[in-house]
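Written below as structure tokens is the structure these notes are about.
Note that one protein chain is taken out, while the other chains of the complex remain in position.
So that you can tell them apart, the chains are marked A and B in the order they are listed, and the count of residues begins at 1 in each.
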Amino acid sequence: MSVTVDVAVVGAGPAGLAAAVAAAEAGARVAVVDAGNQPGGQFWRHAPETVRPEPDGHGHHGWSTYLDLRARFDAAQRAGRITYLPGLQVWMAEPGFTLHTTAAVAPAGAVPVAVTADRLVLCPGGYDRQLPVPGWDLPGVMAAGGIQAFIKANGALPGKRFIIAGTGPFLLPVAAGIAEAGGEVLAVLESSSPSAWLPHLRAASGVPGKALEGAEYAAVFARHRIPYRTRSIVTEVLGSGRAEGVRTARVDADGRARPGTGRVYADVDVVGFGWGFTPQLELPVSLGVDTRLDADGSLVGVVDERQQSSVPGVYLAGEVTGVGGAALAVLEGLAAGAAAARPDSGVPVKQPAAIVRHRRFAQAMHQAHPVPAAWQDWLTPDTTVCRCEEVTAGDITEAREELGARDVRSLKSFTRAGMGWCQGRVCGFAAACLGAGPGEAPDAGSLAASAKRPLAAPVGIGELAALD
Amino acid sequence: MNPQPVTITFDGRPLTATAGQSVGAALASQGITAWRSTRKGGKPRGLFCGIGVCFDCLVTVDGETNQRACLVEVCEGMEVEGS
Partner (left out) sequence: MNFGNGPRGSDVLVIGAGVVGAATAYFAAQQGLSVTVLDKGLPASGTSSACEGNILVSDKELGPELELTRYSLDVWHNDLAEHKKLWEFESKGGIIVASRESSLASLNRVMAVQKGFGVDVEELDQAALREAEPHISREALGGASYREDCQVQPMLVAAHLVRLATEAGARFIAGTPVTGFMRDGAGRDGGRVTGVRTPRGDFPAGAVVNCTGTWAGELAAMAGVEVPVLPRRGFVMVTEPLPPMVHHKVYAAEYIDNVGSSDAGLQASPVVEGTPSGTILIGSTRERVGFDRTVSTAALGLLARNATALFPFLERVKAIRHYHGFRPYCPDHLPVIGHDDRAPGLWHAAGHEGAGIGLSAGTGKLLAQALAGLTPDMDLTPFAPARFGEASPQTASREEATA
């Protein structure tokens, strides 16, 4: 099956929904391809509407924004302006543009559709960035965002007693969500220090909504007596066959564990880790979009004030332009959708002030919550780095020292790190750091090698055989 | 409206889940945290990223191998197997 439209949007999270609505309302014929079965993405993920037709938005932020966008999305769909293609993943974006898709699940998955469009708005979002630590490959260890998604989609918890660790403001809603759903959060461990905030207060004051959110979380933390421990990390996940506890430590400013600060939390079901987010960059990269290193060390796509990338006709919105949260993603999506609908309006566009403010706030967040410089010190030689191919930190160090593998590309070749099912999505950042060496941050080239995935999703060979 | 209970099987054993749940959630709700062994080390794996990115939670669903348990929705009579 195939569809031809003016604008194809990839993703139906905050950025994708906004882009689709804006493009459709500006008069474009729009197709929206999304892996999910219903709009919302990760941020507004909710129980299947087939089962709970009237989601109440409990535990969500910006739900009224979602309801507004959703109503406009549904209206545009009814009016035939939006062709909505859920349950599909894009495995390849061809220049020109054609999106090749495959069902996200099988059996009984969606029927693949090839989407041809004059312009693309790519809003693929991101996922939790991970730093390996001994024991993180035990069952019961999850991405912090995975725990949140579990709660939002299932209205249930993946365990009873939780430890949440990593860095960044996102740890707060995850812990709050667990507590509100009836789980016990033994502690939230934040590697950076609260004083890291001070230099950035001015940027934060530009986005008053964020302060409000912070106050909400503080209330939830107080109500549920959730300990929030700064300058603290999990040094090891304990357990045999599954996570049963964690060993923690206080750290110095570089993230080095301070001697004598070790502590054990026993009787833990689930350990959630999040070290910021990694934008899903494979589609923009495969189309040749220019990239840059953002303040959080992530590789992101470069866009102009109309959200257009270096490739004419390819617009980017949301986390792929720099991790900044849902409110910013919506603003970018609206701008990208409108621009993609009317690419030749010729009117110079001033970037909306709100985008500038939110972006400044996001940069401040990134600077206050860096990946600890000394994180590689937490590893032991037998710590798994690549979960798919079971490549250890020792394997990677050896390839770097003996064979000169200093970038992700060589590490892949020599150790198979990043060559498995997930194609380096989970270990890519960590492997790039390890290739650069202890205490080093990876360069853009190494991260770009990690983001290069000629197949953006696994695709059946039977499906490929049907290609001309 | 409360979601309907549905019965699935996991490695042949019947298991009660809730309509709309993911396979991963149905298993985890029953205290099953791992359903796959790694190829090299034979280590147990279950849910990790929870959003379809990591492919750690792979299961066989109605004979279809390597499906992401975090994405597949349960339905009545579904046969799930670990790998």
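In this text, a contact is a pair of C-beta atoms (placed from the backbone, for glycine too) under 8 Å apart; a residue touches a chain by one contact, two chains touch by 3 or more.
These numbers were taken from a predicted model, which means no experiment stands behind them.
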item	value
Residue, one of A:1, A:79, A:215 or A:461, that touches the chain absent here	A:461
Chain not shown: contacting residue from A:405, A:426 or A:447	A:405
For chain B, residues in touch with the removed chain	39, 66
Hidden partner chain, residues of chain A it touches	92, 94-95, 100, 286, 389, 401-407, 409-410, 413-414, 416, 419-421, 423, 453-455, 458-462, 464-468
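By definition in this document, only the chains that are shown with their structure count from here on.
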item	value
Distance from chain B to chain A - Cα centre to Cα centre, in angstrom	23
Touching residues (chain side chain B, partner chain A) in the complex	1, 3-4, 18-22, 24-25, 28-29, 33-34, 38-41, 43-56, 58, 61-64, 66-68, 70-73
Residues on chain A engaged by chain B in the complex (per definition of touch)	35, 37, 42, 47-48, 50-53, 104-107, 127-128, 137-143, 145-147, 149-150, 153-154, 156, 158-159, 241-242, 387-390, 420-422, 425-426
